[in-house]
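All protein chains but one are shown in place.
The block that comes next holds chain A.
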Amino acid sequence: MTLALDTLGRLESEAIHIFREVAGEFDRPVILFSGGKDSTLLLHLAIKAFYPAPVPFPLLHVDTGHNFDEVIEFRDRVVARHGLRLEVAKVQDWIDDGRLEERPDGTRNPLQTVPLLDSITQHRFDAVFGGGRRDEERARAKERIFSLRTAFGQWDPKRQRPELWNLYNGRHRAGEHVRVFPLSNWTELDVWHYIEREGIELPDIYYAHEREVFLRDGMWLAEGPWGTARAGETLQRKTVRYRTVGDGSCTGAVESDAADIHAVIAEVAASRLTERGATRADDRLSEAAMEDRKREGYF
């Protein structure tokens, strides 16, 4: 056995340390869990952090209703296997009772913010784990591992606390909460290497499969409850996979033959597009799209 940790060992150790700090200092933490790659990794690390005891936090899924069936099935299976508690906040419920309005473009990713903040208030969650990584996007690159949010869930980049050594300051006033990002220092490639090393199961849609898709704004979108091809767009059968999983109306697939983890790693290593740029329409809204959504309380 070697005592020197490699890069993945260091990242794992850091994430476990962060989970344990939160367990020690907060009363009501929760893990955001969608069944996607990053939140599955997050849960895997949480399980390791408290082994052999169960994870001392519930899970929360803010459900856009624009889901891939495979991901929801996977989500429920993982929750059952580990005996976890899952809260689901459905965007549809907020639309049905008038607290939210459907957007003209039909995209629901931006609508997640209100159900998220309402759930945090309702359950009095004081620490909310997210799978955000700093390599995803420029505004995220400035995010702290412990990120203080106001009672309105807002992120003020100029009021962020200096984060020194590995001493995390989680103090907050009543009504405020802290977003915690244990994967801050991971890159997309680190995530895939770790998934390979640990043999972590993911929903099938991360690997190449055949699917009916249509091209919109340079992205391959699938049809679903959120709609289908418009005039001038043609549905066609393609071999694709997803690099991120979110609202089906704005999460694009990429053409890929990478049917297993080794092929995915080779593809990611050679890729010329970032994960978000390739597959997330909502980040293209403006030059500061992510910053604006973060300020409002989005992850």
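Throughout what follows, contacts are C-beta pairs under 8 Å (C-beta built on N, C-alpha and C of every residue); 3 or more make two chains touch, one makes a residue touch a chain; residues count from 1.
Going forward, contacts and distances are computed from a predicted model.
The unshown chain of the complex is recorded in UniProt as "sulfate adenylyltransferase", chosen from "Oligopeptide ABC transporter ATP-binding protein OppF", "sulfate adenylyltransferase", "RNA polymerase subunit sigma-24" or "cytochrome-c oxidase".
Only one residue from A:48, A:90 or A:209 touches the chain missing from this view: A:48. Residue A:187 is the one among A:92, A:154 or A:187 that touches the chain missing from this view.
Across the entire complex, the residue among A:81, A:173 or A:230 in touch with the chain not shown is A:173.
Residues 1, 3-10, 12-14, 16-17, 20-21, 23-24, 47-54, 134-135, 137-142, 148, 157-158, 160-167, 169, 171-173, 184-185, 187, 189, 193, 271-274, 277-278, 287-288, 291 of chain A touch the missing chain (whole complex, contact as defined above).
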